[in-house]
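One structure, as structure tokens, below. Some questions next.
Of the protein chains in this complex, all but one are displayed in their positions.
Here is chain A:
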């Protein structure tokens, strides 16, 4: 159990929480399989201790850091964020963790650092889908943010949810949470961080550039070819209740992040 401090204000919502059971059994973590309950079923023996993160690129303090290096001096916070998946479902989750900006400041990126790139663990022994001959993903799973997005106070590194350390299927031991972007930006089980001058390649964009952009901001006006994006299903749902609600621009976090995209054509940079 963790004793985090609550962060109110911009980092809080009064909406009904998605129950713990649903948060830990309905996951997209494709390293463990395609079905929503695969991550829960196939990740329970996943080893997260010891865990280290290789940090490098355009920064003054590169190196292999142990997870404890970041956790020990850090007062962990609890934040309640909406999570919006590009597949049109959403949840409300109480995360525990700390600002990505805190970690970034400690490793002192230099003036060439325009982007941050993240990678998920590659371990076919532990991750069945990485062994599959039919997988079309070029592992490791890669994601990235622009530097100003990464430094935004909303951008979060979660190590827990519901007051406990993260279960493997939710991205243990440390994952990104970027609440105004579609869920796939929030890379799980992070082992590598790089500061780069160029926009880094990202997994879904590499697989299907017409469907997934680098920015992936939640946007009800720009539809994904397979899913309309002006509405979402709040989970959990039952069959006989209307579960749809309107999707908000930047997932409702416009006040905090809209300025990052001033003057950008978001239909082009989706």
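Rule of thumb we're sticking to: a residue touches a chain if its C-beta (ideal position, glycine included) is under 8 Å from a C-beta of that chain, and two chains touch if they have at least 3 such contacts; residues count from 1.
Just so we're on the same page, contacts and distances are computed from a predicted model.
When the unshown chain is looked up in UniProt, the name that turns up among "Electron transfer flavoprotein, alpha subunit", "Oligopeptide/dipeptide ABC transporter, ATPase subunit", "RNA polymerase sigma-70 factor (Sigma-E family)" or "Protein-methionine-sulfoxide reductase heme-binding subunit MsrQ" is "Protein-methionine-sulfoxide reductase heme-binding subunit MsrQ". Of the listed positions A:44, A:110, A:132 or A:164, the one in contact with the omitted chain in the full complex is A:132.
Which of A:34, A:64, A:206 or A:264 touches the hidden chain is settled by the complete complex: it is A:34.
When the whole complex is considered, the residue among A:8, A:50 or A:225 that touches the unshown chain is A:225.
Interface residues of chain A facing the missing partner chain: 18, 22, 25-26, 30, 33-34, 36-37, 89, 129, 132, 134-137, 225-226, 228, 233, 235-239, 242-244.
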